[in-house]
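Note that one protein chain is taken out, while the other chains of the complex remain in position.
Just so it is clear, A and B label the chains in written order, and each chain counts residues from 1 on its own.
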Amino acid sequence: MKTLLTRPGMIVSALIVIAALALTFAPQLFATHDPYEGIPADQLQPPSAAHWFGTDALGRDLYSRVVYGAFLSLATAGLAVVVGVAIGAVVGLVSGFIGGRVDFVLMRIVDVVIAVPSILLSLIVVAGLGFGAVPVAIGVGIGAAGSFARVTRSQVVRVRTAEYVEAARSMGVRWPAILVRHVFPNSARPVIALAALEVGTAILAVSALSFLGFGAAPPAPEWGALVSYGRDFLATAWWLSVLPGAVILVVVLAVNRLARAIGGER
Amino acid sequence: MTNSPRRFRRALAPLGAVAVISLLAACSSGGDTTEPAAEDLTSARDTLIFAIKEDPTCIDPQQTTLTTSLNIGRQVVDSLVDQDPETGEIVPWLATEFEANDDLTSFDFTLRDDVTFSDDTALTSDVVKANFDALFALGRTASLASQYLAGYTDTTVTDDTHFTVNFSAPNVVFLQGASTMTLGLVAEASTAATAEERCTTGVIGSGPFVFDSYTPNDSVVITARSGYDWPSGLREHTGDALVSTIEFPIITENGNRTGGLESGEYDIIQDVPYIDAARFDSDDYELFSKANTGVPNGLIPNINHSAVVADSAVRHAILLGTDRDEINDLTGAPGAAAASSSLTSSTTGFVSQGDALAYDPDAAEELLDDAGWEVGSDGIREKDGQKLSFVVTAFYAQDVLEVAQMQLKKIGIDMQINITDAGGFFGAIASGDYDFLAAGLTRTDPDALRTVFSQAAASKWAIIDDADLESVLTEQATLNDVDARMDLIAQAQELITENADFIPLLETVQLHGASSTIEGFEFDSASRIQLYDVRATS
Partner (left out) sequence: MKQTGDSRARRALRFIAPRLFQFVFVVWAAYTVTFLLLHLLPGDPLIAALSVKGGDATPTDPAELSELRARYGLDGSVWDQYVTNGLAALRGDLGVSIATGQNVGDMIARALPNTAIVAVLALLIGVVVSLLITYWAFVTRAGWLRNTLLQIPPLGVAIPAFFSGLVLVSIFAYGLGILPSSGTRNPLSPILPAITLAMPVGAIFFQVFSAAVLEARASSYVFTAIAKGVSLPTLFFRHVLRNALLPSITILGLLIGYLAGGTAVVESVFSRDGIGRLTVDAVLARDSNVVQGVVIVVAVVYSVVNLLVDFSYGLTDPRTRPAALRRRVQDARNQAVVER
């Protein structure tokens, strides 16, 4: 806690993340306009007091769209991490716990998943499941599952051979109980640290896929889709891509900063 | 100047005639392409860079349906006939004379005898026969050609320059199709090649340019052929093309193309985003625009998929509740006309339904009220627990749909947009799994209506229940009498509006940009590009 207060960067990051979460769960408190309703007369206005981030070609308020887009971008990224952790944790637990041939085979498969670039893997999944926020989340999650499996396994192996587990085992405690009481809590920490870091990566991956056109259906204001939409207006309305892009950058920076702190506090 | 073949032809053309198939004027002026050009046209530069927006994928003009690819293929192959983009008149090109029989089942042609392909083989009736036979055998692999050749039985060769193309049923689109690059002629060697080979290495044509290279996803290069002397009379000059090389780099980002035009990287760019038109509205640039012909972009219903769509009151309300003028202002090209029928205003036979289509949200709401659709707590109407909601499946023009979505929301209609890829779109059609499609169909002939709305058409786009329309569409396709046929086309448009079988949204305009030093850039009747006369001034 003391370290937190002595670092202004950390405080700013925390505030940004809190703000982003607030936007995600209560956008109506922050938006100044209806994100879907355009005023044609206000087409393509630069940032001003009335429209903080300017307006798009249909006269929609960009700031409000970014606010409402937070849910799509961040919840999709969150879901991706949950998917990644869930798959990774199961594989890692099974692999580390059972060991032997199962471990060998599972870890080789994990090698493969890591060998295929995660965006490529996500693309393949999205191609199969169809476009949209949930397929993108699953795709990104599967892309990230390899690292989680590996970290989980190494923790499980470490804990399993630890003295207190051996002791519990010799006292006749059954494996499921050991799993729940010792292995889970003691191996969770690094996984959580990695998951925190993965949030930033997932936000980037989700917005990249949306940018490429695989994301949520229009007119959903997903952040990557907003940047993508603004591409055609770079010369005439710079704010349409630059401001949502800057928002992604700031949020990812803040999330990563906090995540490193979580990892570093070990 | 007065002897310019171009002027000559314009003078002959019946003014304002809806003469798509005016065969009467056909035989009058064969061979006038040998007249010398009135002025000596030259280009200040030998190589032009024309940035295109997408990979042509298949560079064989006979197989592809992609505008980008057709635009390039047009420079490499010549056609039997040409079509005047202003009058719709079919004029001679490689065929000096042509005539159809009364029920449109056989077409006689007379060929020029001095035409050679770029592999130095001569154009003869046998080569034409080989072209049509091979193309028909390709079937749906060449989907556009197979529509032009529907019912093809054979080609009867009389001698080297005379032949007859025969059909088992009336074919109203063949002659116009013969003016497109889709039925452009290739050398016998190309007709024997496999479909895949022709896609990747191109074809041998008789046009002013030949394929030099095609690097998929990267670029296409065409070079001028020497000794070319058989342009259609619609062109400005005769002899070889004016530039020796045209490079087509594939630049998929709109911003990259417009930026590259500004920085001088590119001489011509395909598809200037409408929003950038104002940027290039200066002396340094020139914009070329032409409205697509055929069916405008709009909502095409499937009444079997959803009770909401099947409800005629709902479709009428959508028709009245969409403001086409606003859609055009926000998402259309500057100066373009708002959509006002099931054909675009540039299509032969177009009859404006503007009065019936005028924006009237009050009337739309009244229609819905009367039909029992009550406004719910969330502002969306509902009836018997059913929300007034439907999904529109599309793979382009998202902004157009977003405006319509905003407009419909105001009268309590929830329109969802499902933007998919081309594969998803046609997959939806194949499985019949859609409420509305949103798309246009680019065809020069008003028979495009039949492709979209006829229940007997192989394309299966609109699923509607409209027996009157069906019989009108079927009948017009058998008529050689232009006036009688256009009456039916007008009737079809009225019926479509009356039953709200189609909700027009936007007339798409081809908008290309070039540096002001570029001259001679022309559109043909199908809004494709002719580069034979293109040149750079210093």
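Everything below uses one rule, namely that a contact is a pair of C-beta atoms (placed from the backbone, for glycine too) under 8 Å apart; a residue touches a chain by one contact, two chains touch by 3 or more.
In this text, all values refer to a predicted model and were calculated from it rather than measured experimentally.
Checked against the hidden chain, the listed residues B:149, B:220, B:272 or B:439 yield one contact partner: B:439.
Checked against the full complex, the candidates B:256, B:289 or B:476 give a single residue touching the omitted chain, namely B:256. If you put the hidden chain back, the residue from A:11, A:129, A:167 or A:180 that touches it is A:129.
Of the residues in chain B, those that touch the hidden partner chain are 49, 51, 55, 57-58, 63-67, 139-141, 143-144, 147, 195-196, 199-200, 215-219, 247, 249-253, 255-257, 259-260, 262-263, 265, 421-427, 429-430, 439-442, 458-460. As for the chain not pictured, it touches chain A at residues 108-109, 111-120, 123-130, 147, 150-151, 154, 193-194, 197, 200, 204, 207-208, 211-213, 224, 227-228, 231, 234-235, 238, 241-242, 245-246, 248-249, 252-253, 256-257, 259-261, 263-264, 266.
By our rule, only the chains that are shown with their structure count from here on.
For the pair chain A and chain B, the distance between C-alpha centroids works out to 45 Å. Note for the complex: chain A touches chain B at residues 36-38, 40, 43-44, 57-59, 130-131, 213, 217-219, 231-236. Against chain A, the residues of chain B that register as touching in their complex are 253-255, 258-259, 262, 273, 275-276, 278-279, 326, 329-331, 398-399, 401-403, 405-406, 409, 416-421, 424.
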